[in-house]
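Of the protein chains in this complex, all but one are displayed in their positions.
And now, chain A:
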């Protein structure tokens, strides 16, 4: 077949695309492959996988819909995008579940194979929406993708069921054509993944190519799109998800400390991938123990730290609850321990596959007694690497459990990462005590396990096997310096204050908080933590694009806070704190600095949207400038900015 119309190539600066289908349709894999193609092409990108907790919910139902959204651009972007420009719906349920997010004018590619009366009725459509005209506001491309897939792979002799399984690759091929993606990496990927099943391998590759060629030869598409590579800082890049970056960061931290790592973990969504990744890295002297429960996971990690290894445990909120007592023991023993909380929507079992950042107060305070520990939070998928290295530095240097906060959005989302030179990572010094560090009353050399470094207040750490330094430690209150059991009132007060001072003193070793305030004239500061970094940044850019003045800062250290935080907060008229909880950071800031920050709290199990934040920020900027409620325009203007250009261009245009 030859084409009778010429294909126009349309330049776009950014595109948001969403793949949606049944949980068993391979939408996550399809999204991952499109992401890899896009990354290798050199676009900046950000992804949002969204799937149900059920592994295979009943086929064709709304609860069974799984989706993967990808935002890619020719400039630096911060979020996976609020709304898709292109939706690929592999069945009626996927169309129905996702259409509400799709703005009018967007392209909707639909596989019509499952649009039977029975399937439609099952999800509440009385009539076929492809025929009623209710989709006329969209650019609908209705194709029998399944049928064409089966046709394209018939030479391999697969059953119809097996043949139709390749429909995700057919769709991927089509969309790869539409956006001019490089296809080699996907073909290599399929060759490797199905190396042991030649007929499946060949069918998937054939379907992928057929989808690509269909775009080329069919007349459904008169336009192809081009999104040029982004201008990024020079260097070598890869695409990386938060959980993978976290796993690599933990290994990097252990290697830079020269310590073997022992991970004790129990499978839990969305943290399990960290266990999976680390279990592949045994050659780095990484031991992974899949423990009998969450408590045993952290227990094995703490036992390994006592042994002189880097103990690590990874979990999500419900697991952190179970680990609390052991983490408290770690605070008392003053041993290194890295605890990673990949937060998910709670309380209780909550929504396991949905994101949230509502464990902040739990990890800050969720232990009996005064049990302070450092808390860090990654701000983007790639930042999970740097945060894990930093957590290791603090844990080993200060002999303390450290809490690392990530969340479901960071864990599964991905972005390009400029790969660091490992030699530039900090060297972490365990400084084991190998000789007596004091002299006893009898004049003999003595080891005092709770003798402290005067600068860091870190205790002297001797590990089993060190001659002459044998000692006993435990959860009972210890006497200063000797570590012997003590019930002395003054000693208890001293030890409580010393443990607190040790954690507070970590602030001296961290960078001051950087504030992005171009021009320096902003009266409003937007302060966030964790995965809201992207949406807040995007919202701030939009407000600036329509002329608003606003400053932005983001906390990666939540305990202790950077030393200059109080000064930063006091230098703005208003401080807005957006969070995916009911205002937990806002509560901490109010209590510590007596500043009445403005909390913006949304707890929907989804990342905050750039448009909603732009509106909130814009309104606060105008309120602070004394503009009346009904005269405010900035927020609405910023929120409606859909195809705003990147910062330099916008500023150039004004």
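To be clear about the criterion, a contact is a pair of C-beta atoms (placed from the backbone, for glycine too) under 8 Å apart; a residue touches a chain by one contact, two chains touch by 3 or more; residues count from 1.
Convention: contacts and distances are computed from a predicted model.
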item	value
Name per UniProt, for the chain absent here [options: "Amino acid/amide ABC transporter ATP-binding protein 1 (HAAT family)", "Iron complex transport system permease protein", "Carbon-monoxide dehydrogenase small subunit" or "2-oxoacid:ferredoxin oxidoreductase subunit beta"]	"2-oxoacid:ferredoxin oxidoreductase subunit beta"
Candidate in contact with the missing chain, chosen from A:91, A:107, A:146 or A:239	A:239
Chain not shown: contacting residue from A:58, A:124, A:157 or A:474	A:474
Touching the absent chain when the full complex is considered, from A:293, A:370 or A:573	A:293
Interface with the undisplayed chain - residues on chain A	36, 39-42, 185, 232-239, 248, 251-252, 255, 260, 262, 264, 281-287, 289, 291-293, 295-296, 299-309, 311, 325-326, 329, 333, 385, 419-422, 464-476, 484-485
